[in-house]
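A single structure is presented below for examination.
The excerpt is restricted to a subset of chains, each kept in its original location.
Letters are used for the chains, namely A and B, taken in the order the chains are written, and counting of residues starts over at 1 for each.
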């Protein structure tokens, strides 16, 4: 069989919510990752409410890209589409790459299903519906056939069909099924017959592909030149959770999380709840206000305290954020952005909470804001948020989004000792204690744990004396305090990494600036430009408040600065206001990052 | 604890700050009794955390010589949930006004009760918004004329005690600023009770709602209008102890003590497992419910209505942590990071 080497491949698995597409996708991803390819994934759940089986609304998808180079995104257009029923086909076919192919379960193309999907006639018979390569395979019947000797109900047999599909794909991409088989045995340790059945079907799938004359070639994706080390696949929400647990441990503190479920942030709460053996305590509050307030109460008591939410929840936390600012307590607020305004598009991604994060509270209430750029980066930025919060005694907002939270990628597991040391010292010395005396370098006040003898003090939301922390209505003192709270945050600029340029270090034609989850799509496109010899560079901002000190310097080196974001230009507004510099705002608000074309549309004009 | 334990006095629990309530405000009495009771309990001041919201009464923490947090309007219990759950060793006390606790703070009120967080919660109820200068509160009576109800308040009052029972409270007491002894007694019991302990203190705002509780504080009327609950004792009241509460079917009834057999008089049992008695007492809402078609007038029950115990939220949380450690071993960061399906790149 001839083998064709490929640089990278994008596969989208689509089927009914019950078809197990998320599982199939992640199993394929893991098997591929084990061969050393780089991987990025993105599930696409049906919108909030479960719809009747077989309908478009009920389609669940999972996209992944694997490659022999660093892959930064789950890919714009799939090279392969797995469609387990007509609705899955209909919902996804338009995204297929020009030379992509479809793999479908012909058994699912019954009249009833075709009708439910909203097709007028069988799409497979109508060539014109898609002039794409299609492999119509009787997946369900082959599965049942393979299991005819198994003494399990028909329903259970049918549920194995996704492993048949997996088998076919394993063969096409020359992957071993070892990992998968091990996983099945473990997963169904208590029901070995189910493990056996799935394994049987998986193998039959591989055999079917090999024996069928359909497939002219096997594709081979070689391992990517990744850094040496141990890897695992993590979603952004999982990584955020792990990062927060890690930050607490590195600080020598116990983690406290106060949260309220909300899509797409809930998994962080669910992840952290699993790590009670670190002494972690979580509370699912009655509402978002309870979530942040309990975190503030825990922070006051000496916890590394966090709260996690998405846009509407952040809105509800606005008032309490101000309390954390004025009482100068460390707190990490994770906001996993979703489509707005209001309830908006809860399952879609967006970057439109930036200005809310910056300004969504009464009075002058400055707060550091940072953003993660990829699922694995969520881990590191959770630690960075913790570092800033604890060192500067301030609430910090970490922005991620639905795309990062649900998406996953290969995560190089760090050695714990290489991670930053965030050790915290509580004040215990009774002499000369002043609640609002500041460290001259960080401007942070000291942290005292209630329970400490001799340091009893009272804090609160009213303006306070710059030294004693007692309530003060003095006008001059207020002016001073407003400015010092701002200065404390501005001052963090001295303690963060410079903005890095990917591309022309000395400057050039176009600089594309991005932040957050658009990292991968911008980087990919810029990389292509550079391969074509074009002077396009990329700078991705992690620290948004304050900006890195060299931000203006970097921008000035380029003739044109494009700011690309999934909103109407929020980072752009911050940059213009701060640096008074002409920029070009590139906006897309469609619940997903830029495609290469969309970037080209603007950047090509500037070259 | 400090080595040389001098005998702690009320003063040890005072921050020494100037107290800025209006002269004659009922809040003073509450402050005094709390400080006195803490001295009697004898734990060092640093082991207490006083948390409040916003309102006249919420200035409370500033005057206590303990740790204190004057938070935002309505959120004291939410903040306290974090403090106590995180550090159950602290003795956490919350002080709030009627508006703070059951108007804007109502959701945290019912849910902190439901969770059974082990704290003492003092609701200081003057049936008015003091700090904002005289608007009605949920506990104001129907028809009450205030700055925001010039034609009279349009709804019946909400009773913090009944609401708390509806939310499943296990300890609840009612008392008043003008009964310092009962206040102190009740505070002691609230402190001793494991779990959420609600102390509802009727308080006089001399400026904006003066005399709201006159019927139960005036010498002439108070004995007819209050029913002092004593555990294990029959419910008798009146200046001449000539009135009693009996049961008529499921409903309480006021009778002349002379006309009933002593054995018919209801006996108070604050530790009754079933909530029936406490619910019945809570349903006795004195003259305050003017305008209601369904509520009879009764003397207002004062003292501990209910005092039973259930597991507390903070202790179960700690238990779950301990169980997890027992099961999985103390968390090791590197193993946590390396868990799940991993692979090596060499």
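By our rule, a residue touches a chain if its C-beta (ideal position, glycine included) is under 8 Å from a C-beta of that chain, and two chains touch if they have at least 3 such contacts.
Model, not experiment: these values are computed from the prediction.
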item: Counts per chain label over the entire file, given a single displayed copy of each; value: A x2, B x2
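Heads up, the rule we're going with is that only the chains that are shown with their structure count from here on.
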item: Where chain A and chain B are represented by their mean Cα positions, the distance between them in whole Å; value: 44
item: In the complex with chain A, residue positions of chain B that touch it; value: 2, 15, 17, 44-47, 49, 51, 54, 61-62, 64-72, 75, 78-87, 89-90, 107-108, 111, 317, 320-321, 323-325, 327-331, 333-334, 336-338, 340-346
item: Chain A - residues contacting chain B, complex; value: 30, 33-34, 36, 179, 183, 223, 226-233, 242, 245-246, 249-250, 254, 256, 258, 275-281, 283, 285-287, 289-290, 293-303, 305, 319-320, 322-323, 327, 412-416, 449-462, 470-471
